[in-house]
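Just one protein chain is left out here, and the rest sit where they should.
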Amino acid sequence: MSEMDAPLDLLAIMAHPDDAELLCGGTLIKSAARGKRVGVIDLTAGEMGSAGDATIRAREAATAGAQMGLSFRACAELPDASLENTHDARMVLCSLLRAFRPHVVITHWKVGRHRDHRIASELVRDACFLSALKKLEVPGEPFRPRKLVYATAFREDAGPPDFVVDVTDQIGRKLDAIAAYTSQFEGATQAGEIFPSGDRGLTQQIRAKMAHYGSLIRVRYGEPFRVDEAMEVDEISELGVSTF
Amino acid sequence: MSEMDAPLDLLAIMAHPDDAELLCGGTLIKSAARGKRVGVIDLTAGEMGSAGDATIRAREAATAGAQMGLSFRACAELPDASLENTHDARMVLCSLLRAFRPHVVITHWKVGRHRDHRIASELVRDACFLSALKKLEVPGEPFRPRKLVYATAFREDAGPPDFVVDVTDQIGRKLDAIAAYTSQFEGATQAGEIFPSGDRGLTQQIRAKMAHYGSLIRVRYGEPFRVDEAMEVDEISELGVSTF
Amino acid sequence: MSEMDAPLDLLAIMAHPDDAELLCGGTLIKSAARGKRVGVIDLTAGEMGSAGDATIRAREAATAGAQMGLSFRACAELPDASLENTHDARMVLCSLLRAFRPHVVITHWKVGRHRDHRIASELVRDACFLSALKKLEVPGEPFRPRKLVYATAFREDAGPPDFVVDVTDQIGRKLDAIAAYTSQFEGATQAGEIFPSGDRGLTQQIRAKMAHYGSLIRVRYGEPFRVDEAMEVDEISELGVSTF
Amino acid sequence: MSEMDAPLDLLAIMAHPDDAELLCGGTLIKSAARGKRVGVIDLTAGEMGSAGDATIRAREAATAGAQMGLSFRACAELPDASLENTHDARMVLCSLLRAFRPHVVITHWKVGRHRDHRIASELVRDACFLSALKKLEVPGEPFRPRKLVYATAFREDAGPPDFVVDVTDQIGRKLDAIAAYTSQFEGATQAGEIFPSGDRGLTQQIRAKMAHYGSLIRVRYGEPFRVDEAMEVDEISELGVSTF
Amino acid sequence: MSEMDAPLDLLAIMAHPDDAELLCGGTLIKSAARGKRVGVIDLTAGEMGSAGDATIRAREAATAGAQMGLSFRACAELPDASLENTHDARMVLCSLLRAFRPHVVITHWKVGRHRDHRIASELVRDACFLSALKKLEVPGEPFRPRKLVYATAFREDAGPPDFVVDVTDQIGRKLDAIAAYTSQFEGATQAGEIFPSGDRGLTQQIRAKMAHYGSLIRVRYGEPFRVDEAMEVDEISELGVSTF
Partner (left out) sequence: MSEMDAPLDLLAIMAHPDDAELLCGGTLIKSAARGKRVGVIDLTAGEMGSAGDATIRAREAATAGAQMGLSFRACAELPDASLENTHDARMVLCSLLRAFRPHVVITHWKVGRHRDHRIASELVRDACFLSALKKLEVPGEPFRPRKLVYATAFREDAGPPDFVVDVTDQIGRKLDAIAAYTSQFEGATQAGEIFPSGDRGLTQQIRAKMAHYGSLIRVRYGEPFRVDEAMEVDEISELGVSTF
């Protein structure tokens, strides 16, 4: 994709290739299928992963991105397993934000099993704020995403979600996109933030957790999110999610 | 109104006449103006209020209800200042719920300055659950509202709202509806759950608090609510309420 | 069973027949299979349930109890759908506690979808405390259970569990015990505190939630609990549940 | 001011000129008017602000400081929009703390919209602790402020305040001090941590939020704060802030 | 004491004789020694206690009250071990509140080991609110205490205290007042809300917990409290309790 696709409606910025798929793949697929311009930025190439290498993972990411219907996927090429929220890293990200002008940004929850995830969350939030500063030494027009959303799937320390997106109709394609990462997941019972659950296979574990999140909004499969702000409801009598 | 107006889209069930106006008047006005069938049940006639009596307050309630555009307002005639969550009180409420079949019910937050408010919250929740039981010794078809929502305006112990409704365009009519309760509010600086704030008049105090709630969703005036369930978001890229 | 089986090692006291199975059936089965003396007290006969009646449900409860390997199951015959935490109800329970002298008691979490569950939680806690008072007008020797535990399965408002019991090896028998309640669950997608999750069948919904709880301790299936006290750990180097 | 004015009774250390005014200006004015020695350290010159520059903002800060009755205001000249909690930055701050020996320090809350605010909070806390170390490679006598207080005005993620200071009599001078920052605020509806609230002007937005905080202690205008420690109350029968 | 001593500056309303001593005895002693008019209402005579009886406990309470320097102690004669928050109980309490007009009321925390304590907390709060209603069928002038405070000593589920009162100079007299309850405490390791702590004697256990609370405000012994409202601070530069 080129900048012609900007502004994006939705941009997931995650630490490693496959994080976007695992954490919010169904949500991205859902928006893309509706004609929204959806993108993913992988902050690192995942080159420190025990399996695969940067080349293999980039190929997998491209395949997965196509399966999700992304308009755009890029790698910020920050260092895997030693991501830092430095001024330079923030400026790399500000530059990308100014180029692609996403309306809504999704990133990792604020704490995480993998330090890259925690750092990514902070780095993305800071860059979203800073990229609007006129005096910033970065190319492009000042720009700030309207909203930052945290994907909390699999995070035991994230608290209950503020909202869940129904991905019942997207669960198959989400699992397909994850399956594109053959270097990472073949035979796995654990991945990214996903804890093992006995000897249950990874796909079944993902299904079980998505079923749990789905039950929170009374649907088969869901993806959970948190925001720092209150939600707005336009018409209270049309609120979904039954209480009883 | 008769039961012909059932089912209701939205029903506020509050302890005393004027509670609905104070806590969610703007939200009721907003829904009614869009053609939703909106009702209010006052659990008591407010007969223990230091000013006014049941007759005066009923007249005020009717006036305020008309100003809000309600399809329906009733008084359950439970005892003011000694509301109890008894079986009998629950059955009274179940009977009303079966008659008017509201889709969404709004009530008081779970704790409150006035014990009637705390009891009302529990009573309403219990009745909403029970009224679906087929064997209940109450007339009407089994029915359960889809959703219960708690109005948290003015409650210092309610925690941050899950969502806020923009009532910028309704603030004038809300204040008019409150003003209909002349027996209660003339010259007041405090009412219901509204704490005083120095010598600021009641209307100004309401405006100040509504402005605070509005700021949580970046609008001039808002009314805050909490729910026990996660929210559902259909299209994440269209989420409102800016993060920065 | 007679009082000869007292003292019990473990006693679940729940509002309705089937609540014990749904909320902690695997845990009861596990303890019973190890030779612990395990009992269940159903506070009500569930006579207000939309399907079945007291007789049918008692037969189902007996069948389920046998499948779980209980030493003891009784019904306190308090009124379904209008359980109250009255002095009389507490004394009924104190009498049972003195007769069966359970070491650990399990009950409902403090809040719940069904008011009987909330009331049961409070009632059981109060009775456990009171039954040790010498001057109580109740037969039997003063007695107090050592510990009260809250089963939080399916409760969205219970917060994260303090601990989870691995019921991987008991999941089949738990589902069998639940299936004994044919009057309640045939074709159901929702029961007790279990929210629906789209059109997923009840058994699959239970499996999905148990899988979620299991993942919290890295096993296939688990049942979650909370306690009011700190946990004690004897040997810190042998702690289970991996962090990463 | 010179070090002759040390020790200070109260020192606000904030990220940018105008932060002290916005967050705790009324409190500073109140203490200064009582003869307390009150100071402000601006960690940066605010040189990255979209409007104004370091020179303009310094002039504005001096004007505002005079209006607040400060004994002392300095700029630590750390870099705006890229403040970092480095050893060097901590030592700069330790040196200032040793020179001015404040009894109580106020800084930003721990999280914030602007990363400089979050970093400032951490940096100030760390420097307050470290400056007491004898072996620190910094001029001056070892010194540690007695107390660190966080100003939480406008922070939606700060939780309820531990205490509020009544600034009813200071609101006019606070707004005057803010108005001194003409480069920043003319025509603004948003500033620092202040979210917009529809098209309400900045001064009115500040008034509305201060009114909200004031209501928490039953006065017209207040400024909210949090502390990490319990409060001490000397005479419980003289406690202020009515419960009902 | 007669009503001549009204209005009281401070009134503890607790479930059983000895609760006031255990939970806030030092605070009462401190206020009384300064000339404040301090009272205690025991809601029950403690007649269900395993040791002693109503007569013995009344004598002990009188002795303890004298040791604390109370102006006033009364027993509301509500039923021990079956305290209920009924309309009648509230009216009994309203009548006492109108007679003695306390400025500040202390009661139990909202949850508790003993159900009487939980009920007392709710009952006292409700009565404090209601006693201001003009139409209440209770003798005396409408009156409402300015403030309600919860004593949280020994309560593991109370959360951290909002404030602590230094009772270092009162610890001896507090222990003496407790010792007046010889029927209850001789040889005890546990009492009221005080959990045992191995074989440590009760006095030592009280000292250990008071030392813990004291450490929260950096003094030898303290008593902890919570309030529902924000605290007010008049002069921030004079705040006590060191941060570091």
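Here the chain labels run A, B, C, D and E in written order, and each chain numbers its own residues starting at 1.
In the analysis below, a residue touches a chain if its C-beta (ideal position, glycine included) is under 8 Å from a C-beta of that chain, and two chains touch if they have at least 3 such contacts.
Predicted model, so just to flag it, every value in this text is computed and none were measured.
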Exercise for review: Would you mind listing the shown chains in contact with the chain that isn't displayed?
Suggested key: A, C, D, E
Check your understanding: Which of these touches the unseen chain: C:47, C:80 or C:166?
Key -> C:166
Point to revise | Hidden partner chain, touching residue among C:59, C:87 or C:147 | key: C:147
Practice item. In the full complex, which bits of chain C touch the chain not displayed? Write them out. Key: 9-10, 27, 30-31, 34, 36, 38, 103-104, 106, 128-129, 132, 144-149, 160-166, 216-217, 224-225, 227-237, 239-244
Review point. What is the set of chain A residues that contact the non-displayed chain in the whole complex?
Key: 47-50, 81-82, 84, 113-115, 156-157
Point to revise | Absent-chain interface as seen on chain D, which is shown | key: 87, 90, 125-126, 129-130, 133-136, 142, 228-230
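The definition used in the following text is that only the chains that are shown with their structure count from here on.
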Practice item. Tell me which chains count as touching both chain D and chain E. Key: B
Check your understanding: Which chains make contact with chain B and with chain C at once?
Key -> A, E
Point to revise | Pair from A-B, B-E or B-C with over half of its contact pairs in common with D-E | key: A-B
Exercise for review: Examine where the copies chain B and chain E touch and state whether the two sides share over half of their residue numbers (same) or under half (different).
Suggested key: different
Exercise for review: Between chain C and chain E, tell me the centre distance in angstrom, where each centre is the average of that chain's C-alpha atoms.
Suggested key: 36
Exercise for review: Starting from the mean Cα coordinates of chain A and chain B, work out the distance between those two points in Å.
Suggested key: 38
**Study point:** Per-residue multi-chain contacts in chain A, two or more chains
**Key:** 129, 160, 216, 228-230, 242, 244
Revision key, fill the gap. Among line, ring, star, complete and other, the chain touch graph is other
Check your understanding: Touching pairs of chains, which are they?
Key -> A-B, A-C, A-D, B-C, B-D, B-E, C-E, D-E
